[in-house]
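Excluded from the complex is one protein chain; the other protein chains are retained at their positions.
Labels for the chains are A, B, C, D and E, by order of writing; each one numbers its residues from 1.
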Amino acid sequence: MRPSGRTASQIRPVTITRNFTCHAEGSVLVEFGNTKVLCNATVEEGVPRFMKGQGKGWITAEYSMLPRATHTRSQREAARGKQGGRTLEIQRLIARSLRAAVDLKMLGENTITLDCDVIQADGGTRTASITGACVAMVDALTYMRAKGILKTNPLKHMVAALSVGIYKGTPIADLEYIEDSVADTDMNVVMTETGHLIEVQGTAEAEPFSFDEMNEMLEIARQGLRELFDIQKAALA
Amino acid sequence: MRPSGRTASQIRPVTITRNFTCHAEGSVLVEFGNTKVLCNATVEEGVPRFMKGQGKGWITAEYSMLPRATHTRSQREAARGKQGGRTLEIQRLIARSLRAAVDLKMLGENTITLDCDVIQADGGTRTASITGACVAMVDALTYMRAKGILKTNPLKHMVAALSVGIYKGTPIADLEYIEDSVADTDMNVVMTETGHLIEVQGTAEAEPFSFDEMNEMLEIARQGLRELFDIQKAALA
Amino acid sequence: MRPSGRTASQIRPVTITRNFTCHAEGSVLVEFGNTKVLCNATVEEGVPRFMKGQGKGWITAEYSMLPRATHTRSQREAARGKQGGRTLEIQRLIARSLRAAVDLKMLGENTITLDCDVIQADGGTRTASITGACVAMVDALTYMRAKGILKTNPLKHMVAALSVGIYKGTPIADLEYIEDSVADTDMNVVMTETGHLIEVQGTAEAEPFSFDEMNEMLEIARQGLRELFDIQKAALA
Amino acid sequence: MRPSGRTASQIRPVTITRNFTCHAEGSVLVEFGNTKVLCNATVEEGVPRFMKGQGKGWITAEYSMLPRATHTRSQREAARGKQGGRTLEIQRLIARSLRAAVDLKMLGENTITLDCDVIQADGGTRTASITGACVAMVDALTYMRAKGILKTNPLKHMVAALSVGIYKGTPIADLEYIEDSVADTDMNVVMTETGHLIEVQGTAEAEPFSFDEMNEMLEIARQGLRELFDIQKAALA
Amino acid sequence: MRPSGRTASQIRPVTITRNFTCHAEGSVLVEFGNTKVLCNATVEEGVPRFMKGQGKGWITAEYSMLPRATHTRSQREAARGKQGGRTLEIQRLIARSLRAAVDLKMLGENTITLDCDVIQADGGTRTASITGACVAMVDALTYMRAKGILKTNPLKHMVAALSVGIYKGTPIADLEYIEDSVADTDMNVVMTETGHLIEVQGTAEAEPFSFDEMNEMLEIARQGLRELFDIQKAALA
Partner (left out) sequence: MRPSGRTASQIRPVTITRNFTCHAEGSVLVEFGNTKVLCNATVEEGVPRFMKGQGKGWITAEYSMLPRATHTRSQREAARGKQGGRTLEIQRLIARSLRAAVDLKMLGENTITLDCDVIQADGGTRTASITGACVAMVDALTYMRAKGILKTNPLKHMVAALSVGIYKGTPIADLEYIEDSVADTDMNVVMTETGHLIEVQGTAEAEPFSFDEMNEMLEIARQGLRELFDIQKAALA
């Protein structure tokens, strides 16, 4: 039994609030249970130096946890003078995932930056970030079309992400912190709404996992992700 | 006439939401109109090295704007590798203001850190931060008494802050961004509920101001601050 | 009674030595009693990126204390790898104060940098810096006119600064370190020679101060500043 | 057909040279074709602060590419003043993988650091690093037992890693640079000699991949990894 | 007697392996006994900003020790976030020495970067670096002529370097670590194959040295350097 009483494949209540702040071209507060992430999408003309002259756009992401998003306060990265390895790893994952959702050629030489700031953390902040940032990005693309920056929609498909893991020997979906901290394996799955994989990152925290366990985890991820796509669609309706 | 239709001394609607996040010992979302700041108070045992062995506590603050809290995106300070001068100046002001509210001797060798993260900015983020952080700090002190860390309440008096300025020749209170960006003078006033001053920082952005204008600004600040103390009290009731 | 035997409103002996070093376009050693600051003005063509194309000039400042300007040695900021919050706060104040003295439009797309390096500290280093830097800047403007870079003088008015405070219950002017370290309130006042205010920064170090005390401090600042303007003028004669 | 003429599941010639340098407690040069990584293991008494007092050891890793390990020179991270996101991501992966190979309790409060420095790069530097570092770690553990630091062998099982990917529509093993740079998907698989998974990191570089492709890639990884375990064993014999 | 049994003026066996790695335009592994340094030369079009428009080329160098090149592990400079004073001092020396070997005018607006990475250290890493980097640079110049970037050879003369010192009262050549760590004086001599000096850096580690000792050290350096020039030539033959 899970501490929350959820079934193995049951995800937490997910809410997606659009236009959470007023300045960004896309602004979404995404909640996976007690995990709350503010995802702001910014549209800027031009691309980074290494992309110039290719006629293609760029999508990048930055991730941060507010110092007191967690049980105990963690040091502010701006005060420490550098971003930690975990932060860099996560924001690279978010950016790759969202780039996979868009035809960069159709985006033209424009950049969309997704800022994912974790207001409150209870496990799954990176998967919530990807799921929410995709909605914020869609709003930003809509803005670009309304402003005449884009003629057509460069979105190839929606993208969402879910964490799965092996908890007390059983594969479960959408781990909250209390589960995550004792799970044997932790896996993040990023999928397209068409059922293809963008990223799979599985890590044995304690015991190595078998190929069969891997497949079971992928299967319950697939189920949960279908629900997330429905929730995204409802939010965008 | 002000863009919002407010009278010269009229402050914006102010709301203070306690327990905005679940982990911090005090967590307040403060809103001055469209300016929204999350103020989290963290209680930790011990004091910084330079305070050790004096039997006194310490109160410190960190301030940050989310990159897209403003009209255009500003670079994330953690990515840039250092906090800017404006950030450091503001967090030093917040910390000094709140230290003035507490008897550090009575706090014992404990530290309270106030994290003020601006979710959305529309002028007056530093004054909103101080006003909200004081409420979060009161909740943290209550927590400390409930946990038996403190026997008595070290709070000397509530503290609040308000911006005033000279806008088109007239002293006005609680400037929003559209006013602040063209004001001749900008002044931040931090006061105790007993009507004494903790900080006064007036800056001529364009034209120098007279001693009389200084007094007029102080006077309307005093009026607005009285309202803020009422709102703080109501929130804590 | 003050430790030095000075009256409440009496400032320390102030000397301004021009051409203290030979390379800078303006070079002033300013002494407020035992506080000694070297203020060098550098003229450079062009303006920072954010000012480009506006046809206006820029004035900026940097402040530093030599490690052993004080009773005990402080760590060298270059060795530590970053400037502290106090340093950034002070150099922002110096720069704002001097920008208020000059018509930036008339300055053309040129930059004047004021380097204020504290050789020896005994309280009031920021006010001495502003007072001395204004003279160095005037010399730099004279140089620019001699070189034909400027046709007319963009100086609007001289600027000077003085610290005042509440010491043992009494408002006093130009605090030296021994007074400053125990004062209840510390206030820095930057004024134009025409008697208008540019900056007022009052801080309750220990006890909050009343509106009346604020006014008394402003009044003795005004008196002391008149003397400083006379000393600046004599130095420039 | 692959550029090298290899079959889809064929790995490159792999050589493992022990005692490559003379000071480290374990020193291995590992070569996967033209990819050459020097893996040095250092044994130090004690553990990092966050591990103290738990009676457990620690295994950590650092990864770096020499600036000219690649076709064009990349900036030296020490000169740039920080390690990039890719570097941090890889060294975190190496460290996690090797920690999974050892019973940290049996290691006692000692730390083993694996330095993986890429001398020459041709794809698969992170999987070569893990495969070589495991051998260097075994030598370090042998050293610790010879010195009497350890009574028993804390090694749970050997660990090796292999990259697989989808190249021109076909799953292939051990991609070299020329394949990697155009592959649709890139996946790194870390396995124990007992056939369990430690890490699986699959990324769609261009086209998302199906669940079936995922399984095919895992299968050819499993085959190649068996060969790597044989090569490790031969090197240690 | 020296620990190795060498005579006072005898240098260690020196080997120079060209084409040690495959990507760099010049790649040399140089060994002075147990000291092993990988010297990679990179050719890039253009020059640093401060050299632009002078029609001259630039030669620069970077030096690093792998963390476990030494008996105990030293912290990785990239992880520490800055290069140490010793590193900067050495790489400045290498760069100056090699610039003295080349007619920068004839090099055109091209830059050669010499990366000297110490794989294993046993004294004399900076002199080995210079001696090996010169050979790598010659290979890079040959590459430039083969590619038609250069019409003529800008090499003025070969350059090599040797350490000498006062060990137990006697001047000796090419100190290994065990000698260097107890030597009274340590001197590095950089010479051209025509017998002129480029750099002489002598340091009294313990006792000051006389003018006569200085001359004796220079003399045995001259002898050893002649051998090094022969070895360089043989390697390039």
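Criterion: contacts are C-beta pairs under 8 Å (C-beta built on N, C-alpha and C of every residue); 3 or more make two chains touch, one makes a residue touch a chain.
Values in this document were obtained by computation on a predicted structure and should not be read as measured data.
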Quiz prompt | Displayed chains contacted by the hidden chain, counting the whole assembly | solution = C, E
Self-check item: Hidden-chain contact residue, picked from the options C:10, C:64, C:142 or C:223
Solution: C:64
Self-check item: Sole residue of E:8, E:51 or E:200 that reaches the chain not shown, by the stated touch rule
Solution: E:200
Quiz item: Contacts of chain E with the missing chain: which residues?
Solution: 82, 84-86, 88-89, 91-92, 96, 100, 187, 191-192, 194-204, 207-211, 214-215, 218, 222
Quiz item: So which bits of chain C touch the chain we can't see?
Solution: 21-24, 27, 34, 36, 38, 40, 42, 44, 62, 64, 66-71, 73, 76-83, 87, 113, 115, 117, 119-120
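To be clear about the criterion, only the chains that are shown with their structure count from here on.
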Quiz item: Suppose chain B were not there; which sets of chains would still be joined by touching?
Solution: A, D, E | C
Self-check item: Contact distance in steps, from chain C to chain D
Solution: 3
Practice problem: Quick one: superpose chain A on chain E by CA and send over the rotation angle as a multiple of 5°. | Solution: 120
Quiz item: Distance-wise, how many Å sit between the C-alpha centres of chain C and chain E, to the nearest whole number?
Solution: 50
Quiz item: Could you state the distance in Å from the CA-based centre of chain B to that of chain E?
Solution: 58
Quiz item: Which residues of chain C are in contact with two or more other chains?
Solution: 81-82
Self-check item: Those chain pairs that satisfy the touch definition
Solution: A-B, A-D, B-C, D-E
